[in-house]
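Note that one protein chain of the assembly has been removed; the remaining protein chains are unaltered in position.
== chain A ==
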Amino acid sequence: MMKSTLKRVMPQIIILALVLAANVLVFPGFFHIEFQHGRLFGNLIDVLNRGAPTALLATGMTLVIATRGIDLSVGAVMAIAGAVAASAVTGGAHWTLALLMALAAGAACGLWNGLLVAIFRIQPIVATLVLMVAGRGIAQLLTEGAILTFNDPGLIRLGAGTIAAVPTPIWLWIAVACLTGFVIRRTALGLLIEAVGVNETSSRLAGINSRVLLWAVYLVSGLCAALAGVIVAADIKGADANNAGLWMELDAILAVVIGGNSLLGGRFSITASLLGALIIQGVNALILLSGMPVEFNLVIKALIIIAILVIQSPRVRHSLYLLRASTGPVLRDRPARTAPRTRQEEGQS
């Protein structure tokens, strides 16, 4: 189990290592972490901390994409959740209640998406587009278009505080990912989700309740987005409905794709998606540390992402495999297991 997971995420680990190495090249002190004013302080901590929203979104998004769906609304749900939490604490509610209300708002958004996809059979990209467009408007209504600031130390701690010297967002995304992974992989849920993604009709004929499963994955995605939204709002002590989570859905999808998960559904790996999120954040850190003129930001990011995706493409991977296979008997037992999968992936696309 452990060994096969490691093998599955090896490309992502190598890419992440390369991105981090590039960071060290432009800034030698990249791995330097010190203990300062009661918190760990360093670039690596920043990558883990700033990657939290993308990592949380990617966790939910992986499940949605595994069912052959997509959730474009997560960025807007982040804005809604942040606005709900901010208006709750400014209205005098305890921060735990504010958090619960934000999660409830996220759950409601997820259920709405699930309703459109699972019951009304609307294509996921269209169904979630509704909330992507309308959701930001709802958030703006809640904050009346302004940045709704708050000073509740409990809520702020979720985004800007620390637990045992480690920034809270890091704990949160790791906890959510572990919990999701545990539930999905220690039960048959993961398998069932993959079955729905590969062929919904035959999975239904085989007795899988695909409707409930579809509904559940959008619910999880909504909850993850809500938590990400609370973190982002808490981080700046304010709900910025215009900008919170803006275009984050694309980063989340990118993280899932960099994680080697197929947008056509089926087999998925949450671990790989999380590594994808860290790779994206690593690239962001690289751009910031490089000190290049800002006009190059997106060009650099695009080039790195293109390189990552090309390296992961079935054709390049197959060539790499052929190259390795022809160099000697070291990898004797691998071809038998890799080759059919490659062919299968090509067959799917």
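Criterion: contacts are C-beta pairs under 8 Å (C-beta built on N, C-alpha and C of every residue); 3 or more make two chains touch, one makes a residue touch a chain; residues count from 1.
Here, contacts and distances are computed from a predicted model.
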Point to revise | Options "Cytochrome c oxidase subunit 2", "Ferrous iron transport protein A", "DNA ligase-associated DEXH box helicase" or "ABC transporter substrate-binding protein": UniProt name of the undisplayed chain | key: "ABC transporter substrate-binding protein"
Practice item. Check each of A:170, A:193 or A:244 against the chain that is not shown and name the one that touches it. Key: A:244
Point to revise | Interface with the undisplayed chain - residues on chain A | key: 27, 29, 36-37, 39, 41-43, 46, 50, 140, 144-147, 149, 160, 232, 235-238, 240, 242-244, 285, 288-289, 291, 293-295, 297-298
